[in-house]
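Heads up: the structure comes next, in structure tokens.
In this view, the complex is presented without one of its protein chains, the others remaining in place.
And then chain A:
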Amino acid sequence: MTTSLTGTEERRAPAVHREVVRKRRGPRLTGWAYAAPTALFVLIFFVVPTVLVARMSVSDWNLFAGDRGYNAPENFTAAVQNRLFWPAVGFTVKYTLVTTVILLVLALGLALLVQESSRWSGFLRTAFLVPSALGLASASLLFYALYSPQSSPLGFLGISFLGTPAGALWSTVVLIVWRFAGFYMLLLLVGLQGISGDVYEAARLDGATRWQTFRYVTLPLLRSSLALCTILCVTGSMLAFDQFYLLTKGGPDNSTITIVQLVYNLAFQGANDLGRAAALSILILGALLVVNLVQFRGLRGREN
């Protein structure tokens, strides 16, 4: 037994050596090999489609009739001049602000609530996270039943959930908060648990109050987690579609049309104009790039 073991080790040593040499010789090649699958996916599922959408956006392209030639910048001017364009932009921004603020504050509160191990924390964590296991479309249908006067168990409240612009907005916000609060709580919880207990102990020794500890210890150390949540939440809200498509169809009176819904309407609901829809998609892509760039900048600036 002993001899054979030693033998194996002796034989393995040169092999390890060879591998190290090979790694040194082609570190760039190996790096590219590791990155290749992702790069390929990005190429097929992002770069190529973007180029094609860009081409669509400068073409007279009808859903049924197909490509009828170059017409830039007509699609862009027509998309911006659409009677619903500015209302959709305004509503999308408003919705993004409302959901982001509410979701992050609530998620942080929930994370603080369940971070300590207590008898109930396991139950609470699960309860908060369960809605995230439900698809957004199913969740929207569930809430549609909850809000529809024909099936609602909340009829006794006498509220028209989807009948007024404000009602429709807040009813959708409630759905989104219910659906995503647990998910963002989880992200922040990971951040919270990454903060070492030593810093809290030091703060306690210095006589910091609860609020001071939260403001000057927890928040700064949680910055990167908060930034991640903000970016996810802002991007997700700016691209909101399913929930409004299912709950309100942009109503009442076009008060809840988001910009992505307008893209869908231009392409498939009447105008059937893929060119204009593509032009609008390109504008959204541009806006998203700018917003994310600003967020990353702000984040990096504060860290330095």
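By definition in this document, a residue touches a chain if its C-beta (ideal position, glycine included) is under 8 Å from a C-beta of that chain, and two chains touch if they have at least 3 such contacts; residues count from 1.
The definition used in the following text is that contacts and distances are computed from a predicted model.
Only one of "Sugar ABC transporter substrate-binding protein", "Ferrous iron transport protein A", "YibE/F-like protein" or "Serine phosphatase RsbU, regulator of sigma subunit" fits the UniProt record of the hidden chain, and that name is "Sugar ABC transporter substrate-binding protein". The omitted chain makes contact with just one of the residues A:T30, A:S138, A:S160 or A:Q212: A:S160. Interface note: of A:V217, A:A271 or A:L299, the residue touching the hidden chain in the full complex is A:A271. In the complete complex, the residue from A:G31, A:P49 or A:G109 that touches the missing chain is A:P49. On the side of chain A, touch with the chain left out of the figure occurs at residues 45-46, 48-50, 52-53, 55-56, 62-67, 83-84, 136, 148-150, 155, 160-163, 183, 232, 235-237, 239-241, 248-254, 257, 260, 263, 265, 267-272, 274, 278, 281, 284-285, 288.
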